[in-house]
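One chain of protein is taken out of this complex; the other chains stay put.
All chains are identified by letter, namely A and B, in their written order; residue positions are counted from 1 within each chain.
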Amino acid sequence: MTDLHDVALTVNGVPRSARVPARRLLSDFLRHDLGLTGTHVGCEHGVCGACTVLIDGRPVRSCLLFAVSVAGATITTVEGCCEPDGSLGPVQQAFWDCHGLQCGFCTPGFVTTVTAYLDENPDPTQDEAREAIAGNLCRCTGYQNIVASVLRAAELRREVRA
Amino acid sequence: MTTAMMGEPIARREDPRLLSGKGRFLDDLGRYALGVAFVRSPHAHARVVDIDVTGALEVQGLVAIYTYDDLAGPLAEPLPLLIPHPALTHGRTPYALAKDEVNHVGEAVVMVVASDRYAAEDVCDRIRVTYEVLTAVVGIEAAREAAHLVHDDVPGNLAAHMVQEVGDARAAIDAAPHVLELDLDVERSASTPLEGKGVYARWDADDASLRVYTSTQASTSVRAALAAKLDLPPDRVEVVAPDVGGGFGVKIVHPWPEEVLVSWAAITLGREVKWVEDRREHFVSSAHERGQLHHVRVGFDDDGRLLGLDVTFWHDNGSYTPYGIIVPIVTATQLLGPYKPGAYRVEFSSLYTNTVLVTPYRGAGRPQGCFAMERTMDAIAAELGLDRAEVRERNFIRPEEMPYDHGLLFQDGRPLIYDSGDYPASMEKLKKLVGWDAFESYRAEAREQGRRVGIGLACYVEGTGVGPYEGGWVKVENDGSVVVATGLTTQGQGHQTAFAQIAADVLGVPLDRVTVTTGDTRRFRYAVGTFASRALVMSGNAIAAAARTVREKALRIAGEALEADARDLEIVDGVVRVRGVPTSSIQLSTVAVLSNPLRYAFDAESARATQFATPADPDKPPVAEGEEPGLEATGYYSPPRATFANGMHAAIVETDPDTAEIRILRYCVVHDCGTLVNPRIVEGQVHGGVAQGVGGALYERMVYDSAGQLLNASFMDFLMPYSTEVPTIETDHLETPSPLNPLGVKGAGEAGVIPGMAVFASAISDAEGFPITRMPISPSDLFHLRATHPEGAS
Partner (left out) sequence: MKPSPFVYHRPTTLEETLDVLAEVGADGKVLAGGQSLVPLLSMRLAAPAHLVDINHVGGLDRIEVRGGGVRVGATARHAAVERDDRAFDAVPLLRQALVHVAHPTIRNRGTTVGSLAHADPSGEMTAVLALLGGTVTLSRRGSERTVGAADFFHGPLESAVVPGEVAVEAFFPAPTGPRTGSAWAEVSRRHGDYAVCGVGALVTLDDDLRVAAARVGLISVGPTPEVVDVTEALRQLAGTLTERALRTAAGHASAASAAGGGA
């Protein structure tokens, strides 16, 4: 009964594929079949946001998707938010500057969410920044420095553009 | 470049890795390991009658199924009771797999090993366990009433009963001009880190050695426990805590049944085995905390000064007591806060219920104690018509009275003696920060707009840095890099940065040359663990001690090489030099090489230390008596007792007159944790604690029905705050260094959460005009309370 499906996707700009059962969640596909363990799993019911990845630049919960259902899609994970030379991208750099992480488990979901958010809203106010991350849980930071990281990331992106 | 590291808000060294998706959390390891799932009891209290696995045997991917009958020797005995206590007369711990009886929904009954977690769950689905359902005991009242028992051999469901007293509180209260009584209720919550528990075990048959990775706060103790349970020589067991996605106390209990069973399965099957807890499992099979009922009697004078305090409380310890009665002991002792109680009597009963274990969750009993004390302070103020801050100030222990001996025993078995703190100064800062004195005019303005606002405050004292000890190891390698190790663990506290700052500061090396390892028994063998806000105090001081020893040795060796007096030498940027004569210098890396007289050279550096390379005194041995080769040292820190941090929080809330929704307008923190190594890390810890305080006051509650079913075992229904629920946190701080350790540090890990319930109860009470005695409180709760308090603001 466990038919296997060939699932091919583009992940962080690279064509990747694996042969998996239909019920393989995208989160597990990325982590275990493709070895990209940056995306984390905190709840498997779509609430915590640690598993958030980008599909065509838009954030989605990878724990609520079957890999086979998104075959052919273009996916960005936290690993793909780095610069091409492997150094930190502006969002990651901002989190570092602002002490926006402690244990780091929820962080990949914030990085992808914030990356996508700033693509659409490059100049958020503090309230908007807080709202932007309102769908991701963090148990360590109390969110103060994550809000600061969003604003700092906007600033760094402006610097890059300038 | 300066190497003054202490007190600098240095960006964390662990971050680039974690930000790039290169974290190594438990489930990131063991890619080819077998997967594990458990059949867990769906009943809160039942006898296990039969386990039928026949339907599961044909499931694709099945490797093995284990029940209690497969366990033998120490494995078949109950898991350890970690902290015995004379008052814990009826301690009980579970078996690794249920033997005859299950005592909470979620207790493990059958372990399944399969090709992966998907297959393991398929197997679990087809295993049929027959139970004889028994009556569940749920809630403190039911436990106390004891119409039914959790454990047949524990009368009254009473695990422990303890009384501590100083002076004759009851007499003092009877003689007091004013007496008040309060009944208070705190509901259960839990740590809920974003990463659950996980265990990955590897058995090396050639070497007969076991390596276990586990998402734990106490790898050294897990090692000892596993060696005992699996009957292995301790030297053949290594335990490593990888990156851990939060602990907050829930990962301090050990060994988990899964730690023992997964390791045993790895040995039995000769395969790598990995178990990763899912969120539902975490809710029903890890640990909760906070549930207590308090009855307080207080006697006080016309000025609001405490004359006698008599507290009786009942603590729900869940179905088993592997962590002993630490939580209620902490409540009993930390309840006193920064005040002089006059005479004090505290009595608690720790009761069994058919629910998940209760073990420490950040605060570990302090939030409940703080709640009791602070509601009492507010009640006194209300009774006498006094300002709530004023009443507290009148009862403070004064700085000149430090050290202050309460005459009680703390959770470490040592006297409860506050070493330092300036409570009046903290209060002054807090009042200024929140605008305490100006609040009434703000309230009047708000009232004109039809808005209802209130202000609250709460004070706490926290015993941190409890022993028995921690150790640190520091070594300068031949290339001048410095490796540091300590046995306790890390779950986001920035140890790789803070500990590196300490070592770099003492040694005089650049920070980026220092690497720190924590929680790995291969690197450091003697340790206790990370809990009770102790890591920086304990390991920080141990690492500093080790680094000082290394520094002394380096200066001695360098002195010999430079023909200078060691006392005239300094180390700056990894270079040892004569103070004021920068040309007379030697690299620390060279000193490291020279410290290890070699016969064989492995590279250019080590060639300098070989026997023909440097002139040597023919009458002295290459390694002097009492000396050891290498530029390394181990240090330990073992304090006589805990060091006491303190803090005070204030909150301004707004309650909706119609919907009873509660909004936090401002949240202010003044905290004092002594000398700060990395202020940014400390502040981050406070922020996280405050968010958990908000959660515990307004959102988080474990909801059990009368049959012992946890109704909200998911993130959809157990409400943790998002960013929109946590206000901007305004902080100020004081530093009263600890006189008990060379660094002057105190712990800060739990600070943020301790007064959360108390401060919000105080603020909401103030807004509404009637006392709030139960936490957490939801808008619905407040709505109904208003109906029963016609004297209130509405």
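Just so we're on the same page, a residue touches a chain if its C-beta (ideal position, glycine included) is under 8 Å from a C-beta of that chain, and two chains touch if they have at least 3 such contacts.
Computed from a predicted model, the values in this text were never measured in an experiment.
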item	value
Among B:T130, B:S638, B:T659 or B:S706, the residue in touch with the chain that has been omitted	B:T659
Which residue of B:R279, B:H315 or B:H671 touches the chain not shown here	B:R279
Missing-chain contacts mapped onto chain B	117-118, 121-122, 125, 278-280, 449-450, 657, 659, 661, 699, 714, 716, 719, 721-722, 724-725, 778-780
Sites on chain A contacted by the missing partner chain, in the whole complex	1-3, 5, 21-23, 25, 28, 44-46, 49, 52, 55, 58-61, 63-66, 68-69, 113, 131, 134-135
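Here is the rule we go by: only the chains that are shown with their structure count from here on.
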item	value
Separation of chain A from chain B, taking each centre as the mean of its C-alpha atoms, in whole Å	29
Residue ranges of chain B in contact with chain A within the complex	9, 11-12, 14-16, 18-25, 27-28, 31, 60, 116, 118, 191-195, 243-246, 248, 278-279, 491-494, 680-681, 683-692, 714-716, 720, 722-724, 726, 728-729, 752
Chain A residues touching chain B - in the complex, by the definition given at the top	2, 21, 23-24, 31-32, 35-45, 47-48, 50, 77-79, 82, 86, 88, 92, 95-97, 99, 101-108, 111, 130-131, 133-147
